[in-house]
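Shown here: the complex without one of its protein chains, the others still in place.
Let's turn to subunit A:
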Amino acid sequence: MRTRVLLTALAMGLGLSLAPDVAALAQAPAKVAPAKIEPAKVAPVKIGVLNDRSGVYADISGEGSVVAARMAVEDFRPRARDLVVEVVAGDHQNKPTVGAALARAWYDREGVDAIFDVPTSSVALAVHEVTRERNKVFVDSGAGTADLTGPQCSPNTVHWTFDTVALANGTGGAMVKRGGDTWFFVTADYAFGEAVQRDTTALILRHGGQVLGSIKTPFPASDFAPALRQAQASGAKVIGLANAGGDTIGAVREAARLRLTEGGQALAGLLIFSSDIHSLTPRVAQGLVLTEPFYWDLNDATRTFSDRFARLFGGRKPTAAQAGVYAGVLHYLKAVADLRSAQDGGRVVARMKELPTDDPLFGKGVIRADGRKIHDMYLFEVKKPAESRGEWDLYKTLATIPGSEAFRPLDQGGCPLVVKAAQAEGGRP
């Protein structure tokens, strides 16, 4: 009897102590591009691309963002040959705890110096906090929440591509200027939907427009027909979709069925991306108006980049979030090469803010004191099937919103860093 007890204990102990080894073996994250170059003077830099690789945002960010990061590393190599950069990737499954745990493990155990992308606002906010605590660098490209540069702004975070305020600004402000001055909202009944409606309404009113009404839909909603019929009947020139993800796609499909845009009303998506439009196809999404900071067919530089990207990534054109990862990595490496060290995350971000940004995708720009990257935004309309010359020929540009107008003004975000920066400015003789 006794020996059996001992044997059992031994077996259990062995089993449990083996489990961690197996786990540790599996722990090595996907080594994507061990870009090994000549012996390094600067300590090797490790960057992590943390995003959704399996869920709703996998098309917007996902593996494409990793491809973009790898391209940025490759393109930067001629500028600093002694800088060794490794790219790792991880899936946060859109769960804040998974994202926060992975970020912590990367910083503490894997020696990751900076994290990029991170769609899904709740996960982005969690990574934002972990990065501040560990004094690393977080360059967000995929998330929409403007809180990253609001009252909780951090000296370790740069918000690169877009935010909900800028999207509302673009679609709300620019549409009114183009004559779309009466609006009706179809709003998802939760905090995000309400926030988008509130922000956009403020802009519409400021530009002299008018909101005729709004209707709330449950979140997530399965049937948009009643809401859209009401919107149609309101006679508003623009119907704003204050929702996201599957809700927006469902609403756009239903609108196509009701032939909403053919009746002269414009449909405005407040959070929808080129990958969504691509999967909806111009036949369904035609006439939809939306704001994005990037489109592959903007100019020669974006076209060259996008062709290269498509060759590496199964023919898909980059989304705005993926373009943001490319540009963000490029600028981050610029700052690291300039400092000759990636050790102190706060210093790297400070240098990123000092250096003007210049990349083929977003052009020239700056990073503000609150961490907000400034560039132009564009108001697009989805082409009609007859106008579209190819699978990826999706948009025509309606308006360019200059960077100075596109984002929330620096003094309205309530970011403490802004006050500090202003004091430092004023303190100088």
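Assume contacts are C-beta pairs under 8 Å (C-beta built on N, C-alpha and C of every residue); 3 or more make two chains touch, one makes a residue touch a chain; residues count from 1.
What we mean here is this: contacts and distances are computed from a predicted model.
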From "Multiple sugar transport system ATP-binding protein", "Serine/threonine-protein kinase RsbT", "ABC transporter permease" or "Acyl-CoA dehydrogenase", the hidden chain's UniProt protein name: "ABC transporter permease"
Contact with the hidden chain (one of A:152, A:230, A:281 or A:341): A:152
Residue in contact with the excluded chain [from A:189, A:223, A:262 or A:411]: A:189
Hidden partner chain, touching residue among A:77, A:104 or A:396: A:104
Touching residues on subunit A - with respect to the absent chain: 1, 4-5, 8-9, 12-13, 16-17, 19-20, 23-24, 26-27, 29-30, 53-54, 58, 62-63, 89-98, 100-102, 104-105, 108-109, 121-122, 125-126, 128-129, 145, 147, 152, 189-192, 219
